[in-house]
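Yeah, one chain of the complex is gone here, protein chain that is, but the others are all in their spots.
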Amino acid sequence: MDETGKPTQHTARIEAFCDGVFAIAATLLVLEVRVPGHDAVTAAGGLWRALGQHWSSYAAYALSFVVIGIMWANHHIFGYIGRANHTFVMLNLALLCCVAFLPFPTAVLAQYLPSPEQRTAAAVLYGGTLTVTAVAYNAVWRYAAGGGRLLKRDADRRSVDAVTRE
Amino acid sequence: MDETGKPTQHTARIEAFCDGVFAIAATLLVLEVRVPGHDAVTAAGGLWRALGQHWSSYAAYALSFVVIGIMWANHHIFGYIGRANHTFVMLNLALLCCVAFLPFPTAVLAQYLPSPEQRTAAAVLYGGTLTVTAVAYNAVWRYAAGGGRLLKRDADRRSVDAVTRE
Amino acid sequence: MDETGKPTQHTARIEAFCDGVFAIAATLLVLEVRVPGHDAVTAAGGLWRALGQHWSSYAAYALSFVVIGIMWANHHIFGYIGRANHTFVMLNLALLCCVAFLPFPTAVLAQYLPSPEQRTAAAVLYGGTLTVTAVAYNAVWRYAAGGGRLLKRDADRRSVDAVTRE
Partner (left out) sequence: MDETGKPTQHTARIEAFCDGVFAIAATLLVLEVRVPGHDAVTAAGGLWRALGQHWSSYAAYALSFVVIGIMWANHHIFGYIGRANHTFVMLNLALLCCVAFLPFPTAVLAQYLPSPEQRTAAAVLYGGTLTVTAVAYNAVWRYAAGGGRLLKRDADRRSVDAVTRE
């Protein structure tokens, strides 16, 4: 409660919600890695070969897990932010909407990476989603840091500027 | 522990559980966005066109993500609530039961929005679920705020009334 | 850290893990509610009728959500517990293993409740899982409360006995 008797927007709660979405999105990725059916195993001549044909699924899983993980790790810049307002919450939701969408382009990439005709489209979709996510990420940070709008009072100006330039 | 040696119902723990259900429900939405199969891609004449035919999936995903996100953000009114009792917990469970159900009408909407005959039914189902959710939301708040039943002692009466009128 | 320099087993962290499993299991239930396909809609003569044929899915979803929710709410008895040891953690894992399994008998019940021949088997499977879960729940509590083994020092004996008798 602040002095006016309204509950203050706890950035800790927003951060916990973001962390939750990052963790769930990363863990859901594995659901897109399909188990080869009995027919596929027989056709491929054994389980190892059938599994090997899905190499793009494992690669896409690992890639997206690392991407989401690094985004989560960089998210520690939120430690500089001490307040939140309506616009900040909405920008954050837009960022989370992109992060939670990542399992879809990952699954498309996994399925169409081995296909020479569709490979480019799948890669462009994946790269495009990452680009939009990065733009949302920057929008959140620049809104919060611009003019020190939502920063903690003791945040080091030089470190904040270094993050903005990254 | 309160003075009688019984554990007090921590509203913080209820809030964390609610936040968890909101975050999981929002992130599960992406599982309903299906990857077009190889046959569909061939029939549509390329991956982009096949992806484009699923426009309603992306629209439904974004809509429901924003709806759940805004409900979560408004949930900060729980900051006014300082205590919990059995009825409050049960009303909250009813609310969460609605929120966690949202991925289903979202998937129905995604699949039947492009179909002229079924479009209305899908939209009514979606709108109906949202309405029931809003009713549950109001029931939780009105029960807690009615007569200041479960409010914190320092909660500002005017702000509370403003929330109730919303 | 306790006085011997070993990290104490935080019951708060165990409780958070339990809460997480309860919240995820409850929210995953919706994935078992299937969207009727275009063929089923045509065969049933409209989306409403096709949706109506899946009444058992909605009933099973609501039932299991409420069951998991009530188990979670009763879990506040953990507020009496102040310490944890290896056996307690293992008993808790057995309980969570049952809770996290519930979406499966729920899905079986949803699919075979409308089938007169298989209805009994599906209901027995569901009831059996709930019984095993209740046994695990009691084992956790009785182990912790037996002789006051893991209780907080200020826990009220009479309230604890009342929980045990429940």
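The letters A, B and C name the chains in turn, as written, and every chain counts its residues from 1.
Basically, a residue touches a chain if its C-beta (ideal position, glycine included) is under 8 Å from a C-beta of that chain, and two chains touch if they have at least 3 such contacts.
Quick caveat, the model's predicted, so the values are computed rather than measured.
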item: Contacts of the hidden chain among displayed chains; value: A, C
item: Listed residues C:56, C:111 or C:159, member touching the removed chain; value: C:111
item: Selected residue (touches chain absent from view) among A:51, A:90 or A:130; value: A:51
item: Residues belonging to subunit A that touch the chain removed from view; value: 15-16, 19-20, 22-24, 26-31, 33, 35, 38, 41, 46-48, 51, 61-62, 65-66, 69-70, 72-73, 76-77, 79-80, 152, 154-156, 159
item: For subunit C, the residues touching the chain missing from this view; value: 1, 4-10, 13, 16-17, 20-21, 24-25, 28, 31-32, 89-90, 93, 96-97, 100-104, 107-108, 111-112, 115, 117-118, 121-122, 125
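Just so we're on the same page, only the chains that are shown with their structure count from here on.
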item: Superposition rotation for subunit B onto subunit C, Cα-based, multiple of 5°; value: 90
item: Same-site or different-site touching of subunit A by its copy subunit B, using the half cut; value: different
item: Residue numbers of subunit A (touch at least two other chains); value: none
